[in-house]
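Apart from one protein chain that is not included, each protein chain of the complex appears where it belongs.
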Amino acid sequence: MKAKAAVVGLGFVGRAHVDALRRLGVTICGGLGSSPKTTASACAAVGLARAYASLEEIAADASVEVVHLCTPNFLHFQEAGQLLRAGKHVLCEKPLTLDSRESELLVALAKETQRVGGVAYNLRYYPLCQEARALIEKGAIGRPNLVHGSFLQDWLLYESDWNWRLDPKLGGSLRAVSDIGTHWLDLVTWITGRRVTDLCADLATVIPVRQRPRGRVETFQKADPSDVEQVSITTEDYASVLFHLEGDVRGVMTVSQVSAGRKARLWFEIDGSEGSLAWNSEEPNTLWIGRRNAPSQELPKDPGLMSEATRRYAAYPGGHPEGYPDTFVQLFRDFYVYVEAGDQQAARSFPTFASGHEQMALCEAIEKSAQERTWVSLGSE
Amino acid sequence: MKAKAAVVGLGFVGRAHVDALRRLGVTICGGLGSSPKTTASACAAVGLARAYASLEEIAADASVEVVHLCTPNFLHFQEAGQLLRAGKHVLCEKPLTLDSRESELLVALAKETQRVGGVAYNLRYYPLCQEARALIEKGAIGRPNLVHGSFLQDWLLYESDWNWRLDPKLGGSLRAVSDIGTHWLDLVTWITGRRVTDLCADLATVIPVRQRPRGRVETFQKADPSDVEQVSITTEDYASVLFHLEGDVRGVMTVSQVSAGRKARLWFEIDGSEGSLAWNSEEPNTLWIGRRNAPSQELPKDPGLMSEATRRYAAYPGGHPEGYPDTFVQLFRDFYVYVEAGDQQAARSFPTFASGHEQMALCEAIEKSAQERTWVSLGSE
Amino acid sequence: MKAKAAVVGLGFVGRAHVDALRRLGVTICGGLGSSPKTTASACAAVGLARAYASLEEIAADASVEVVHLCTPNFLHFQEAGQLLRAGKHVLCEKPLTLDSRESELLVALAKETQRVGGVAYNLRYYPLCQEARALIEKGAIGRPNLVHGSFLQDWLLYESDWNWRLDPKLGGSLRAVSDIGTHWLDLVTWITGRRVTDLCADLATVIPVRQRPRGRVETFQKADPSDVEQVSITTEDYASVLFHLEGDVRGVMTVSQVSAGRKARLWFEIDGSEGSLAWNSEEPNTLWIGRRNAPSQELPKDPGLMSEATRRYAAYPGGHPEGYPDTFVQLFRDFYVYVEAGDQQAARSFPTFASGHEQMALCEAIEKSAQERTWVSLGSE
Partner (left out) sequence: MKAKAAVVGLGFVGRAHVDALRRLGVTICGGLGSSPKTTASACAAVGLARAYASLEEIAADASVEVVHLCTPNFLHFQEAGQLLRAGKHVLCEKPLTLDSRESELLVALAKETQRVGGVAYNLRYYPLCQEARALIEKGAIGRPNLVHGSFLQDWLLYESDWNWRLDPKLGGSLRAVSDIGTHWLDLVTWITGRRVTDLCADLATVIPVRQRPRGRVETFQKADPSDVEQVSITTEDYASVLFHLEGDVRGVMTVSQVSAGRKARLWFEIDGSEGSLAWNSEEPNTLWIGRRNAPSQELPKDPGLMSEATRRYAAYPGGHPEGYPDTFVQLFRDFYVYVEAGDQQAARSFPTFASGHEQMALCEAIEKSAQERTWVSLGSE
């Protein structure tokens, strides 16, 4: 890859971006952390040559073509806007913004500036998720009728668990839905090629008061228990959402960050008129294909057994498991190939700002539905 | 066991009752099929000595103390009433009746006649379902917060699949919910010891027209495809239900009879403040216990590892799988021991007519919620 | 079934025989325990009408046609001989005898007396083991090339674990091989239809000294720890056996009674030129069919998906798990149907005394191989 990158935000997922960019041979000009002081040490720890002093400095660095935004949600809108205007392509972590007004503006701005916007819905890039989409497209399970599943975690099970996402000012007014629910919804709507038309949601804050450490806590890390304050929590630990997709496909999704033993388990099942697909992100190298009048099948992540269009997303032969870090490589390759081709009219295989905006609209509908205890229709777009 | 039995309805599940009664050493006085002609051959096939000519004949047979009703749903109310009045104890297949008015009357009649009524929610009697209840009672997963899962089948996937349950006159105005959804709801409300307080349901008839064979079709069997008529279907192939349990436990259930590759897979997960439980009826001999700060556990159906109160429900040592037929043995033992003890004031460990009535009320709330696209509260009882 | 039975030995497995006989509608005339005193209580516990005083009494009871021997191994030879001479058909628990001289004599005696002898290698009667045999017969995996697997238990893991099988006078000079290894070998040689021609074995007594309780201990039960004596153990806790089957099929088996967490897990894999089969007794309702150029398959225990010849061994529809107790029902049905047909020339679908003798010859070859640390050829028969 020839386009050069910078990475903003060097926490857990920022480092995943750096790792994937290196594997693609993308030159990373430098990084920016949450403060000048942390930037220097974070860049050193990750091995980045240059520690930028500010976003402005990145915006002004002519060698940088793509900027990866791995910062807390509340910063995405401002940062992405600034960078687009400075002529950078932007690959932003999810959720794209705090609300759909912001995400709509970003979609428009990217169009106006002729820059490419992507959102890191990386789970699409598990090879067998690509294959699931291809199988449905070719009719392998007939007409999709039902979609159901969940995304469960346990890292916020205890009231002593803390992360910036718990603060609505930093993460937004939704949490589990926005952080993992949009992953699930993006994935299954993309696999089935159908948008949500109606939904009805139930949200719950299972742990109403938590202990906030006064110091900073890394995602998935533990805080110092001795220096905490009690904080009322307004965002949801749990959500279940009934929904309809275009073409009267029915579905339901459950997300939780308080399910003990589920570390980060996204599972979906899609039931069609001729067969079913089921997949689970904690064992991502097998896709279950359910059959009625024949034995069900286990499709391994084996390029030799995958569709011609998707086997390129499997970097290794069957029996050689690929995982979470590999999804970023595949996503970024699609993105950079597109950027380098330079044709903004070409179809985009990666999740775009429009994908990110679609999720923001869903989040708002979910929030409204839960508040009003009623079904909500998504506007036609 | 000393109480003697008769079995009404000798189809798939009637034969399961006969099998279990024999294992308990219960004397079966005879059976009654759907017509005099089929009764004779069905009794012969199953090895029952006496083929009754009518329900009246059973009601009049003084040697019979317990009657098992394994007939289509629409007959339960009339048959159970007649038998209770004749002084018989009644163990009825689920759902207990076609609506909650009927089930309420049966609850009252059983009380009035001082006869014992049971409903065959046999899934409670998988040894590890008993254990799940015991674990929650003893606080092994803390406070239950979330309940989610599904009951999926594929035997009605094709429009050429037919069964009497598809006819609302025989099976009632709900189908998937009533046939398998009530199994799921009965199971998780019994395990958690909490009743549903509110719910919001989405139902779908995925296959709106089916081919009805003019001849009779046994449950789980295939019809002769050459002699069929097109029939509009009004009952649901699919349902998802958001619900709240007492104590603000949140939950969601999905049922489907059109999920290819899922033969009869009931799965639940219960997430508590200190751990989780997950279980699946197609692999019933393992209970998963999820943990946050320790490895999760696989509890085998091993009397040596089960609670003192539940190990008696495991008839064989660990590593010796038990299955569907064994659940009826355990249920019937509880029922017959109770009947023989003769103390109607004693607590009942088996699913009662009140349990059956509770499910009928839930069915009606689900139907109302789906029709009106709104949340419905269950009345306090 | 019309033939009447008696059951000798009313421990763990004797009760499994009684249970299965009842399900078949076989009249059980009575039972015999290990002593007159225990007989009475054991018969009462199991609900058998008559407690025999001695084997002679059974031999003399003209109403008894079939006797089930569920006694410790060392008694089988004498008891089976006495009963055959008294004109009884004999269904004996495995292993058939203590050595191949005895088993050869029993084969000859059954032939001479024109009585039917069976051995309770019940694992053959898991429906999907029947199906595995049928699939190989019809060439579904091509030519079998490799057979491998294990039978692992943990009930003798601790030196405080005791059972009569640990005493070579009661159980024979082999233990793990004889008790569970012969199950495995019987199963895979029956499924592949090929006999062992050569083998090389390694045995180990992992726990060389155990604590024997002075009182009696039931199989799979725990002893009173306060009243024990130290005993040197000469029989093996572990064995692995390299072997060749007819037609140069290669194989290896591992058995152990000291593998923590494995309650009674028999697992085999058979690799053929076009596909593979794998099955595991702790999850018996799925058969894995491995493929190279297609996704592998999960065949459920579903009569609708099984071969025409084997679906009768599945008593319930797909999704309704069957287990260990059900295997005895299927085995006994085959046996009793044969007995009642009365044609001793007809082919026998169940494991016979010849099957039992074949296993005794294998046991002796295994013992010899391990002692001499060399390959041993099985004589042609």
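Each chain gets a letter, A, B and C, in the order it is written, and its residues are counted from 1.
Here is the rule we use: a contact is a pair of C-beta atoms (placed from the backbone, for glycine too) under 8 Å apart; a residue touches a chain by one contact, two chains touch by 3 or more.
Here the structure is a predicted model, which means the values were calculated and not measured.
K.L.:
So which of A:Lys263, A:Arg311 or A:Arg373 would be touching the chain we can't see?
P.N.:
A:Lys263
K.L.:
Check the options B:Glu56, B:Glu298, B:Glu340 or B:Glu372 and report the residue that touches the missing chain.
P.N.:
Final answer for the missing-chain contact: B:Glu298.
K.L.:
Among C:Ile28, C:Leu55, C:Ile141 or C:Leu299, which residue is in touch with the absent chain?
P.N.:
Of these options, the touching residue for the absent chain is C:Ile141.
K.L.:
Which one touches the absent chain: A:Glu112, A:Glu137, A:Asp224 or A:Glu283?
P.N.:
Of all options in A:Glu112, A:Glu137, A:Asp224 or A:Glu283, contact with the hidden chain holds for A:Glu283.
K.L.:
One chain isn't shown here. Among C:Ser256, C:Thr286 or C:Thr327, which residue touches it?
P.N.:
Result: among the candidates, C:Ser256 touches the missing chain.
K.L.:
Extract the touching residues of chain C with respect to the undisplayed chain.
P.N.:
Residues touching the hidden chain, for chain C, are 141, 145-146, 148, 150, 152, 154, 157-158, 200, 202, 204, 206, 238, 240, 242, 244, 248, 250-252, 254, 256, 258-262, 269, 271-276, 288-292, 296, 373-375.
K.L.:
So which bits of chain B touch the chain we can't see?
P.N.:
289, 293-300, 304-305
K.L.:
Contacts of chain A with the missing chain: which residues?
P.N.:
Counting over the whole complex, chain A touches the hidden chain at residues 12, 16, 19, 22-23, 25, 47, 153, 155, 219-220, 222, 262-265, 281-285, 300, 302, 304, 315-326.
Quick note on the criterion: only the chains that are shown with their structure count from here on.
K.L.:
Give the chain pair that accounts for the most C-beta pairs in contact.
P.N.:
A-B
K.L.:
Would you kindly tell me how far, in whole Å, the mean C-alpha position of chain C lies from that of chain A?
P.N.:
Computed from C-alpha means, the inter-chain centre distance equals 54 Å.
K.L.:
Using CA atom averages as chain centres, what separation in Å is found between chain A and chain B?
P.N.:
41
K.L.:
Could you state the distance in Å from the CA-based centre of chain B to that of chain C?
P.N.:
Spacing between the chain centres: roughly 35 Å.
K.L.:
Taking each residue of chain C in turn, which ones touch at least two of the other chains?
P.N.:
In chain C, residues 300, 304 touch at least two other chains, as defined above.
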